[in-house]
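Below is a slice of the complex: some chains, not all, each in place.
By written order: A and B. Residues from 1 in each chain.
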Amino acid sequence: MSTALEQSLFQELEQLVLIDPHTHINPLSAASKNLADIMGYHYYTELAHSAGMDKALIEEENLDPKEKVGRLVEGLGHLDNTIQVSWLLDICREFFGFTDERITTDNWEALYDAAQQKMNEDNWEQQVLEHSKLEKVFLTNDFDDPLEGFDTNLYIPCLRTDDLVFQYLKRAVRDRLNQATNTEVGDANTMRDALAKLFERFVSKGAKACAISLPPSFAPQRVDAGAATAIIKHVVKGKRLTTAEQAMLSSYVFWTLAELCSEHGLPFDLMIGVNRRVYEDGVFQGQDLFDKRVSLIQYKELFNAFPKVKFPISVLGSTSNQELVSYSWIFPNVITNGHWWYSNIPTFIEVDTRSRLEAVPRNKQVGYYSDMYKLEFALPKFRMYRRVLAKVLANDFVGSRGWKEEEALAFGKQILRGNVETIFMNS
Amino acid sequence: MSTALEQSLFQELEQLVLIDPHTHINPLSAASKNLADIMGYHYYTELAHSAGMDKALIEEENLDPKEKVGRLVEGLGHLDNTIQVSWLLDICREFFGFTDERITTDNWEALYDAAQQKMNEDNWEQQVLEHSKLEKVFLTNDFDDPLEGFDTNLYIPCLRTDDLVFQYLKRAVRDRLNQATNTEVGDANTMRDALAKLFERFVSKGAKACAISLPPSFAPQRVDAGAATAIIKHVVKGKRLTTAEQAMLSSYVFWTLAELCSEHGLPFDLMIGVNRRVYEDGVFQGQDLFDKRVSLIQYKELFNAFPKVKFPISVLGSTSNQELVSYSWIFPNVITNGHWWYSNIPTFIEVDTRSRLEAVPRNKQVGYYSDMYKLEFALPKFRMYRRVLAKVLANDFVGSRGWKEEEALAFGKQILRGNVETIFMNS
């Protein structure tokens, strides 16, 4: 039902070569090896489980990949309405020559085999990158990732800091930090030294961002080094912390990361609002949800304290979108970033995109990132976004505001790619 | 302005015979007896009062039904924009042969009399059921309802538990429970025994659900039987409870109800978010509002503790819809249920429906219930929903996703009726 103008804008946007500014790609195994790698994406396992499939069927140990796909296909009928299954169909059509309307118990084996044949080709990863028009792909690396064995100009390192901020009470995390930095962290200063070494290593390897996902309750504040030292000493001795002390420790580490972002000119991606392990018996990566009672006001002190740090911000709930729009319109260092997770469906992307396009300076919006684990997902996810973007540009800019089509297209290209370069690649 | 496709889908959906999964019908007096029964629906009295009509005019004791309608008609002019008045017009046109554009001080008496003539017909109730294509109608019964004198295959009992969870401090409620169950509740165990007897009676009468409406502040937790006993003993002795004790008592009763739902395989309808008596001088049933600062995270422990209980969930605020979508997509036991009260207007139904249809497994969505007090309202309310549903199916599925019309229609039928059967009727 889309208009000719929408179609035209969409087709133009489809030609754009992309830099994907946030993914979970493993650069040593970027493309899928079989259809189970694709259908094992948590969206399909968690939706199949939610629709009634036993978790044990999905997560049986040593399950053969083909058997796993066969089982998941049994549950697909309940999910064929979801946008996530439309991504899957899009992948199968674009990459594996699939032509049926649905994946069913009758046709899945042929699909599996056809996909296998393609993925067995030597240059499969290269094929996917080219067909998807992906020029560069941002990673999300553990802080102790060696960052070796791959082309950091294609797969761009990004320092993920969740463990440091929220899991430092775990002995294993402390050991990993000490080892990765050859430092014996024992107080606020040595903590800062260790974190500084991580930044130096990541930046020397071409890292272009620091990133973290944050629970709805988090409200970072500057913490005095003396207070931080007292808490870190407790932790190192294995003592338990009060909830208030844990929050102070998280704040201290987080704040130090922001200081290091400022020193190194690295953007700090904040992904705000996720509660971990809400559904305790959920499938792998299918356990997290959110509490919409979160506000960007919790980051007021941070945004004021670090005027030089760019904060590309993702919010988990669409009800947080207007705050994000307003904070980006006021704070020079707040940038809107993509459509995250539970907000990454066309209904929410559309209203969120409309408001951002008409109220946030055009140079402060990163339109989309795929958040993918396997390369094949960039194509359908960006395509979904481009459809919505084309619709909004056609209706709200060419239609209501009288823009020329080429002006709208230039705006779309800036949102999709230009701003990724100016915001992330100039550091 | 709807397209031919929307029209076609709407007409097809209009043919569907319905099971209405949540109403407040009195099965001993299901249809209206006069137009005052219809115009006395709280939507009209509260809107008329809100627009300026004195409550005393509306609620005068022993007011003649015709006089009441005459008075309400005086206030209708301020309300003719509301979707609720469009339901009223729809009823008058469908059932009473009304052909004018508006109900006015000039034409209401003729309408009243025409309506009276129809309602006086012997089989009025049957006519309404048939013309509305209603096959079965869920009730909402007080826990001590005798459940007698009606066909429980047509009017399906449902155990309403608000009083038990939130009003047990009232002597009258305690007496009613003791009497209904022939039990002297005095501790946690006898409380459980009494509640179990209610379930047995309701289930034996064909009940298909347990239901409750919940305030935004409620956050149920498992309560130790010993602690519950101490509190119940206090209550029975007439002692006052602290706020914390009241919350524990509510939690204990609620949790026990969930256990009994699990034992009996009954779905537990949760209607989340209503504050009672916010407008103290409001008309009957026109006093309740809400606080949008509520989150489904408050039910985390419950959803994890009862994997076998289906929780069809209604939220009062549209800002809670995305949480509901996300929780239903993750938790196998969370089901989206209709469009409740202040969210039951096309603007909110549309955005809520779009997101549910594209992100929740199709077998976990109950599209709509009428919430009606009188049978005549099923027709216009379901019709309003069907229009929105047809629009979403036409635009988002046939249009954007390329589905065939019959596939979209099958999806719509599942949402409207199929899931009511699989979710409620198999227990």
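Keep in mind that, in the parts below, a residue touches a chain if its C-beta (ideal position, glycine included) is under 8 Å from a C-beta of that chain, and two chains touch if they have at least 3 such contacts.
This structure is a prediction, so every number in the text was calculated from the model and none was measured.
Number of identical chains making up the complete complex in this structure, 2 of which are shown: 3.
Please note the rule applied: only the chains that are shown with their structure count from here on.
Between the CA-based centres of subunit A and subunit B the separation comes to 39 Å, rounded to the whole angstrom. Within the complex formed with subunit B, the residues of subunit A that make contact are 1-2, 46-47, 49-52, 78-84, 86, 275, 278-282, 286-293, 317-319, 342-343, 345-348, 351, 387.
Listing the residues of subunit B that touch subunit A in their complex gives 3, 293, 295-297, 300, 303-304, 307, 319-320, 322-323, 325-332, 351, 354-355, 357-364, 394-401, 411.
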